[in-house]
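If you scroll down you'll find the structure; I have some questions about it.
Removed from the display is one protein chain of the complex; every other protein chain stays in position.
Order of writing sets the labels: A, B and C. Residues in every chain begin at 1.
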Amino acid sequence: MAELTYRQAIAAALAQEMARDERVVLLGEDVASGGVFKTTTGLRERFGPDRVWNTPISEQAIAGAAMGAAMAGLRPVAEIMFSDFYATCWDQVANEIPKVRYMTGGQLSMPLVLRGANGSGGLGFGSQHGQSVENWAMCVPGIKIASPATPAEAFGLLAAAIRDNDPVIVFEHKALYSRKEQCPDDEHVIPLGRAAVVRPGRDCTLVALSITVGICLAAADELATHGIEAEVIDLRTLVPLDAAAVLASVARTSRLVVVEENPGQLGWGASIAAIAAQEAFYDLTAPVIRISGGNVPLPVAASLEAEVDVSVPRVVAGVRALLGQLRQSTG
Amino acid sequence: MAELTYRQAIAAALAQEMARDERVVLLGEDVASGGVFKTTTGLRERFGPDRVWNTPISEQAIAGAAMGAAMAGLRPVAEIMFSDFYATCWDQVANEIPKVRYMTGGQLSMPLVLRGANGSGGLGFGSQHGQSVENWAMCVPGIKIASPATPAEAFGLLAAAIRDNDPVIVFEHKALYSRKEQCPDDEHVIPLGRAAVVRPGRDCTLVALSITVGICLAAADELATHGIEAEVIDLRTLVPLDAAAVLASVARTSRLVVVEENPGQLGWGASIAAIAAQEAFYDLTAPVIRISGGNVPLPVAASLEAEVDVSVPRVVAGVRALLGQLRQSTG
Amino acid sequence: MSHEAASASDGAGPPGVPSDPDVPSDPDVPSDPDVPDLYARMSYLRAFEERADSLYRQGMIHGPVHLGLGHEAIAIGAASVLRHDDYSIGTYRGHAHALARGAPPEAVLAELLGRAGGICAGKGGSMHITSTEHGYYGSYAIVGAHLPIACGLAWAARIRHTSQVTACFFGDGATNIGAFHEAVNLAAVWRLPVVFVCENNWYMEYTPIADVIPVALPAADRAAAYGLDRIIVDGNDVQAVRRVVGSAVAAARGGQGPSLIEAHTYRLKGHSAADGGAYRPADEVARWRERDPLLRTRKGLLQAGLPAAALDEIDRQARDDLIAMTERVLAQPAPDPATAWTDVWDDGGWQWRN
Partner (left out) sequence: MSHEAASASDGAGPPGVPSDPDVPSDPDVPSDPDVPDLYARMSYLRAFEERADSLYRQGMIHGPVHLGLGHEAIAIGAASVLRHDDYSIGTYRGHAHALARGAPPEAVLAELLGRAGGICAGKGGSMHITSTEHGYYGSYAIVGAHLPIACGLAWAARIRHTSQVTACFFGDGATNIGAFHEAVNLAAVWRLPVVFVCENNWYMEYTPIADVIPVALPAADRAAAYGLDRIIVDGNDVQAVRRVVGSAVAAARGGQGPSLIEAHTYRLKGHSAADGGAYRPADEVARWRERDPLLRTRKGLLQAGLPAAALDEIDRQARDDLIAMTERVLAQPAPDPATAWTDVWDDGGWQWRN
């Protein structure tokens, strides 16, 4: 067992996969010097310039080159520094990469990974560097989506993504990069599409992803002091989605709260809520609650940012209101 | 009353607003020659080259120029020929246009319209020209979204969008362009954010948008022959969303079916379903059903396309199953 | 690196827009023993596209169709200098490029007609014809998108030292989009073995390219911005294309990096099969018809002594072949609707959740 930060876990997973499979190559801005978030540190030195390529500021060329190389049989991992920048190569990400296997009738495979820093997390990055954009990706059939919540998940999901024969976007949370954890020593891969119950509970299911996993765990601790036992599910991937894990939990708890950093207008939480409303309707004894990032562009000043970010108090209040409302309406 | 096709209604609304307000200017590829969908026919001739500008194939420059001009006080209307191409200017559309008012503390306004052809509708345009991408836009706070279902709506919503001081994307449905309808003669504006009950019914609420309005109306006709009275709501705009109209209808019918062309993974229908699961929970007597476009890139061959497109039979079957299921579960 | 210069200019060129001094109407006298074969290949493309046009006008093709009529010399000339394992990649106007690499015409036609056996299983249609088996890595319908992808194909070859070259075809209008800039730039910075071929047919849809570029030539006048040579070729002269693209391919294969070639040509019909092309002056169209690449090669072959009957026979065979093929394809059923749900993921399926 080694203690790794989330950012070290990413570099370690990249190193493991690069050592294992010489088709794995990296590209991105500043990746040769370790990247601005130090997630590729040491890889150029270890694997040489033919495996780690610095690019110009050309996100379309980065994503497109990854796509072409994947078509030719490599397994590229492209860093898109901040996930907000997917917007500058959205055509490659949404219109080309996820569609080419299908539209060629299966002539091509697309074993590539796009990865980078996502989310707010109270760091003051603002509306053009602090968005949580899993929702953008989830709008598009044909691309898998992973959002690790811990260093061990960052390692295991990235390794799995690299081994997957389909395109995967890994959304790393920039506020988690310095979080530390014991990580398994030897080859550690977490299959895509399997959620984890990270805390069991009987009163209510909290569905979380990435940074909201920690928020929900902290909220569950606090709720426990109020006599509420919340079950926390870490989805780990949105596509494939482990809907069965959510439905099974709701069957046990009968109440569902979805906690996402995506904005409320349309985020992945809506998809979970809709699935529950359709498939767990007869299990539910209370309204499905969504707690989302504020539906505004992310502000920078700490006082404003704290107001719109998802937070432990908001989750606690949401769950307590739900259970209170429930008592009222059933009582 | 004049009979207009949907495409004529668009040209007429543009003409009305250009005549009314000289700040309204158009730009886009081939717009000076009427555009590939003939939605800007005659405008260059009538208003001259200072009001209708042909552009290179440069969607980023188109959207960006519209943004800058709006900041400077014009009211530009930019054509993005196919809405799939928003991907090529997604940074402008998702990261710049909707955020600049907020991130400057309200120093700027953004009175612009982006418009173009959206959706499948069985025309064989395939996965890069046939997507329905309201969901992309709905992921982003700060931009309004209109999707007209009829010529009269195309006219009235576009006119309202041009008069609005906020950015609006108007998603025109390419399979509706040749649909004809009597349109009101004089100044005709449909306020953004007001849904319409286009068919009343007591058994079930069908929520629809754009092309699915017609599909739901046809399905409701057929359902009536089975003794099921479906209420059909035409949302008209997703942002602002007339959630109250949906909730009021569900309060009457107690059952909700959302019918969207967006793919099931994450579409606007999920947002509606989630709102109902949270706010209409005690009104609902049956699961909320989502009927969405197939969660695959759109295929071209007619036999395949018909399989994945939303259709009247799929809506009829969905509603009948719901009401059957209901009878079973309550019976 | 420095490639062979453009083919000789007649100095005058057709008056009006597009004026193009580089494309004469002179016969292309064959200097190459392969010319009769090149003619036959061009003739087949011509027959294929005319067949597609006619089927479209009969309402038998679902979705848009963009024909390569008039561009045959580029597709055939370029393909003739590629190695079997080289990559090529093109646009929605891609039938010709697929066929030129050896894609089976019957499977391409089945794709257009929405019948079982389509080369993309009915999922791509005309705009996405692909045959990776023949090195043609696809047709892309969003302008400019495939230029970065071409970089990736070439990058893979560079990393693996396979000496494979990637040829990337696109239009004059595509040079205005950001993806063009990023791709050509990256190719130059990374010295990728890619040959970018701009098929300048002087129009982006209905708009003359001169209206929307600030330089005279959309690709050639931008090459220097990427440290590349200015290379122009008469795209209606199959031998010139062969020479100029051949030299760029050799340079790429030899590790000398990318080239950007501008090939001058003209659409014989509208932008898509649905477009009559009425915005183009009749005399301009007429002048370019005289520069038809098939006509010019034919004239050259006749001058060189080939009998007209032999050429007519080539043309006739191509047409007959396509008529028979159409019947066979139309006798096929539509693709099984269940196959709409295959091929999203590598596991063959489409499921995104359990």
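Heads up, the rule we're going with is that contacts are C-beta pairs under 8 Å (C-beta built on N, C-alpha and C of every residue); 3 or more make two chains touch, one makes a residue touch a chain.
Everything numeric in this text was worked out from a predicted model, so none of it was measured.
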item	value
Candidate in contact with the missing chain, chosen from C:Ile89, C:Ile129, C:Ile213 or C:Leu268	C:Ile213
Of A:Leu123, A:Ala196, A:Ala244 or A:Val312, the residue in touch with the unshown chain	A:Leu123
Touching the absent chain when the full complex is considered, from A:Glu17, A:Glu59 or A:Glu134	A:Glu59
Residues from chain C at the interface with the omitted partner, ascending	176-182, 185, 188-189, 211-215, 221-222, 224-228
Those residues of chain B which, in the complete complex, touch the missing chain	25, 50, 53, 55-56, 58-61, 63-74, 76, 91-92, 95-96, 100-109, 111, 141-142, 164-166, 193, 239-244, 275
Chain not shown, touching residues in chain A	29-30, 32-33, 36, 54-60, 84-85, 87-88, 123-129, 265, 294-297, 299-308
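Following the convention adopted for this analysis, only the chains that are shown with their structure count from here on.
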item	value
Closest chain to global C-alpha mean, per-chain Cα centroids	B
Reference chain B; chain at largest CA-centroid distance	C
Geometric centre distance via CA averages, chain B-chain A, whole Å	29
Intercentroid distance (Cα basis), chain C paired with chain B, Å	36
Inter-chain centre distance, chain A versus chain C - centres from mean C-alpha coordinates, in Å	41
Shared interface positions of chain C, touching two or more other chains	118, 122-124, 128, 140, 142, 145, 178-179, 344, 350, 352
Per-residue overlap in chain B, given as positions that touch at least 2 other chains	84-85, 87-88, 126-128, 265, 295-297, 299
